[in-house]
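Omission of a single protein chain aside, the complex is shown with its protein chains in their original locations.
Here the chain labels run A, B and C in written order, and each chain numbers its own residues starting at 1.
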């Protein structure tokens, strides 16, 4: 059995990670920490776990990870970068779901997050945890930086087009919608049902922290700098991200459907829909899958890609478990084969 | 491996049954039928199944169940009662999710469903598929009639009180709310998001078909006739049933919390919440569990029980799989240990 | 023109009051206060008001109500009881939407609210603002205490039965559901879309502050003490209250439909649905109306009443304006004739 620790399990990413890990056939959750909830049983905070585990939250100051094979950080940014070095020194692998190690350029990170990075050297070592582009590196990694939710949906959607070099990389557009769980389990006015319900609104138009992460990843795929206009929207639902991507084709006659199907033919957590079908977030709710479709409306030069994930699964906890499976030589989709809950 | 057939898999109960059966460690789905969708792949109708099975719907006229150990009916009422006898004659066990065999009194059935029952003799043989009250009979059964969704939530909530004989059986009240999936996957005006969304309304107040089923079951628990006033409400959500039950205590000083905890201590799909906590449907979404709480407001004589289930799981497909496990000597919760999807 | 002041306009009751007052043909809003938002334009905080007014919030310490004919309190409890005496001394009428003056028994108030009442003498003077039972007293009042949202729906539903003396007053039951706006415009975990959405749950079962208010009002109607079991539920919608009421009839053969129609025949903000129809909260969204239905399932002794209101309109701001109209000799429904927004 793989022994697992979880740092900061009181958010939605944390409880989702527990949902997956507690059902994983080869995992034992050994320790889970929370400063604010130390001593409280998990199933008291999250009644959905009632009957599934006897664990209680440990105070981070008392937590002992020495028996763990891997530790997950389900914390806000600014925690992992302080604590990861000690764990790595103990020979423990780390899967960080926060933003601390996603950006290779520490200066860019410091600019977007407004503080000094505490482990800049690890930014170079950390492997970006998108299996579709970094699988072999993940297998060998000590430290994996899990992609953000929007970046997962957006990068998988642009991937075949950028690798094929058939779109103009200077004016990519991503118009995305996210369920409210993307804002975390925090008491914020804008996340109230009365505010976010029965409404659609853009936010973060002037600049969202996922933008540099996406431009970094997309540039890597394109092997040249990419410029992306990214507009996220808050959608009146709990889970799900829908990315609608637009780009200008620089070539005629490409068979886009075949391009997408071929690129993802052997990817266990990506599915390309049949031509003419469009993805819906409801069809991936709770599942570790990205469903994709590509279209070329009116046969014009603007290509449209639609990409959906569950932000808490393929966009966070599921992809983290997928990385863990790779790192620890497990079947890549172990514990991740649950089918989406529809309706 | 248990070989399974499914009759009528195009509704929400059907796709939910497939979600559970396709992940069940000891089950192979051999055949699934639909008149209207014959020939169509399941994952075309239900994109949530993409990548999980290669099955297509078979025309019922061509379906061959001879290799099946068990056949599920996920049909509207009035189908199973016509087809079950042939299957039983072939030695195939049947789990019927429809209403055809739920009532022991054929006359009452015919009155509420407005037609002649085609297999009245089997009504006597059919075992009511509520494990908490009929476990041993289910193990031995050829034919199990799965309880309706409201009846599951309501009966489990009243069970300890009626068995203990501490409430007045002449004026039970059940004020229940159901998600819209309870109305089935049918194009009905009242189930539109624009009609059912952002609204709460009672329906079926004059008489709902689940009423005689509940009074039959509750009377069995009480060993005397029970009268229930049942008011269902349509709630703006997809899944979930919340039953709020009221009864008049005929005794003083009973420890209701202890009564409930003791009654369900060994039930794998029922959980009693700690005193003072109340259940929410979100905490059982997708899980085969009933969560319960009991209260006695202001210490008066009116006892209040709150009971929640996922109408498609413990209220339908999950409970059907639980019955199958019992009938075929599997671990009772095999394939049913998935944790609820919250948020 | 009636000159109006509003104390505390930053909550949902406040913005709803503004929506109604700004469109009222004979009202000018002169001053609106907020400690936290002093100096901020209303349409900056509430973009739904953009283009409808030029007002900004005034600091309560600077507010001058001397030109006002009437002042509304849209504050939490514990504010009005401190400030009302000064206003009354200036000859200004007050409509209090908070709970400060709803209970006649100051001791009961202090028990439920856990503090000392600052204006106990005014509790006796304050008129309970339910026009259907206190219309003439409201006309003559200096101080009106607007009913709570649940109490409005519940009291109107029981009113004809209690006045007619045909139900057992010792075991009334109210199973109610409220939209999330009932919890106010406050950043609370339980009101997040991710928590309250796609879920139904009871709360406050052990005792809700609206219970003594309801028992006071119902006892007044019955002219004898009434005992009510009240279970509120949080419903995944923004607006609306649905009350499902149960009582035991102590007489046979009453024409309940006729009783209800007659009682409310001349009430401008109550509508009894035709026999066989049931109310839905969507049909009163935004309107100052209570829609009612009564039923006697299976002809048994348990009567069921269904009562719906918009908690922010007939349950708060609308009923407050209705009281103001009566106090200032305006047409009772002036400014309140907007039709519900359905769908």
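Odds and ends about this structure:
We take it that a contact is a pair of C-beta atoms (placed from the backbone, for glycine too) under 8 Å apart; a residue touches a chain by one contact, two chains touch by 3 or more.
All values derive from a computational prediction rather than experimental measurement.
When the full complex is taken into account, the listed residue touching the unshown chain is B:185, out of B:41, B:185, B:209 or B:300.
Of the options A:23, A:164, A:295 or A:333, the residue whose C-beta touches the omitted chain is A:295.
Of the listed positions C:27, C:127 or C:284, the one in contact with the omitted chain in the full complex is C:284.
Hidden from this view is one chain, which touches chain C at 12, 15, 18-19, 22-23, 44, 46-52, 181, 185, 197-198, 238-239, 271, 273-274, 277, 279-280, 282-287, 289, 291, 337-343.
Residues touching the missing chain, restricted to chain A, are 171, 173, 175, 177, 179, 194-195, 197-203, 205-207, 211, 227, 229-231, 233, 235-240, 242, 244, 246, 248, 276, 278-283, 285, 295, 297-298, 300-302, 304, 306, 308, 343 (touch as defined at the top). In the full complex, chain B contacts the hidden chain through residues 12, 179-181, 185-189, 191-194, 196-198, 236-238.
Assume only the chains that are shown with their structure count from here on.
Chain centroids computed from C-alpha atoms place B closest to the centre of all protein C-alpha atoms shown. For the pair chain B and chain C, the fraction of shared interface numbers is greater than half, so the two copies use mostly the same residues to meet. Chain C has its Cα centroid 45 Å from the Cα centroid of chain A.
One inter-chain figure worth recording: chain B and chain C are separated by 39 Å, centre to centre, where each centre is the mean of the chain's CA atoms. Annotation for chain B: residues 197-198, 238-239, 279-280, 282-283, 285, 343 touch two or more other chains.
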